[in-house]
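Reading through the structure tokens given below for one structure.
Here the complex is missing a single protein chain, while all its other protein chains stay put.
Up next, subunit A:
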Amino acid sequence: MELKEKLVSSFMAFEDTVDVHSSIHDIRTEAIKTFETEGFPTKKLENWKYTSLSSVLKHDYSVFPKNENALEFKDIKKYFIHEIDAYKIIFIDGKYSSHLSQTTHDGLDVCLMSAALTKPKYKVIIDNYFNKIASKDGLSSLNTAFSYEGAYINIPKNKVVDKPIQIIHFSTGNEAALMLQPRNLIVVNENAHVQIIERHQSLTDNPVLTNSVTEIFANKRAIVDYYKIQNDRQSASLIDNTYVNQKQESLAKVHTFSFGGKLTRNNLNFYQNGERIDSTMKGITIIGDKQHVDHNTLVHHIEPNCESHQDYKGIFDDNATGVFNGKVVVEKLAQKTNAFQANNNVLLSDKATINTKPQLEIFADDVKCSHGCTIGQLDESAMFYLRSRGIPEKEAKALLMFAFSNTVLDSVKIPELKNRVTKIIAKKLGVNLGFDL
């Protein structure tokens, strides 16, 4: 049975195990119908022209893992930014691990989607925010239909969260192949600040496909920093659908670090519903082998006097392929918009590919929009300069690649996270540079 049929026919059984009387029953039912109509995207769709899901959809994924698995912290410590105190929401094969987590209800809610979807005290928030900005495309609808578990974060007005929140999804390989559909809802109220780090990590070589949906609401003057670490095994694939709705004077940044996995697709969408909003999307992609990373971004400028900044750097080796498709829409009302987009790439091998496509749809006349994409090799004269100072070829290459990525690393606000990403990059490049840029 094909995955689509399997998912559709599993839906009734899934709803029986959760709560058929839940307030979101109608939303789920509607969503599975949409998925049934839309199905998985194919390369015939303009937005999926360069990314084919066929190789990741062929496995016979378990849709509901049966076994509960335990993991010891010491065995998976390295996947945490463990040097810092943090709230933690940890899932193992899609199930919440209270043992590894550190949640809170003390002045803010850092807890579980399953609780938020079922307990009456969260009903108002769920009614106001759940599935309000997620797209009605096939993949997001599929996630909505099976939405049950994930992170639920609600930061009240004026609250500056004292430490970052880490969300990690582990898969243990207990199933021959596993499909996960985490669903996160993050509401950051007026003038509140939060930093969130998200990671998906497979622990074995059994195939894993994650189709994740995250809805983030940054209300008036809220500050949200969201970091995605994508450094999974070659057997794991990720479709990340993230939607950010911003109100006036809010500031939201999403950094995406893509270093691993078989296929990674990031659908990152920002909607600016207010004035003087600042949206930042940055990414570093460093991949090799036959890895594939696709960044599909959208910034929707709806109101005047807002800014958006996109800065994506990519380094591609071997047979790796990268895609950057960045769409900026400026509505007629959105005068005085400043929208910047840059996508710079380095190809280290003849067989590596990057498809980069800026898409600007501008309906206002008093705006500043710029975009630029470059594709190149490492600068030979810079290489000779570094080597003539005694820096060996490999290290010189790494230094140039670090330098190339630095504009993205620069705005990471958590030093330990920046340090970790730097180390992952150094490891990826096979060097030990002995300093942090």
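Here is the rule we go by: a contact is a pair of C-beta atoms (placed from the backbone, for glycine too) under 8 Å apart; a residue touches a chain by one contact, two chains touch by 3 or more; residues count from 1.
The working rule: contacts and distances are computed from a predicted model.
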Remark   = Per UniProt record, missing subunit out of "ATP synthase gamma chain", "Fe-S cluster assembly ATPase SufC", "Carbohydrate ABC transporter membrane protein 1, CUT1 family" or "Peptide/nickel transport system substrate-binding protein" is "Fe-S cluster assembly ATPase SufC"
Query = Pick from A:162, A:289 or A:393: which residue touches the chain that isn't shown?
reply = A:393
Inquiry  = List every residue of subunit A that touches the chain not included in the displayed model.
reply    = 379-382, 384-393, 395-396, 399-400, 402-407, 433-435, 437
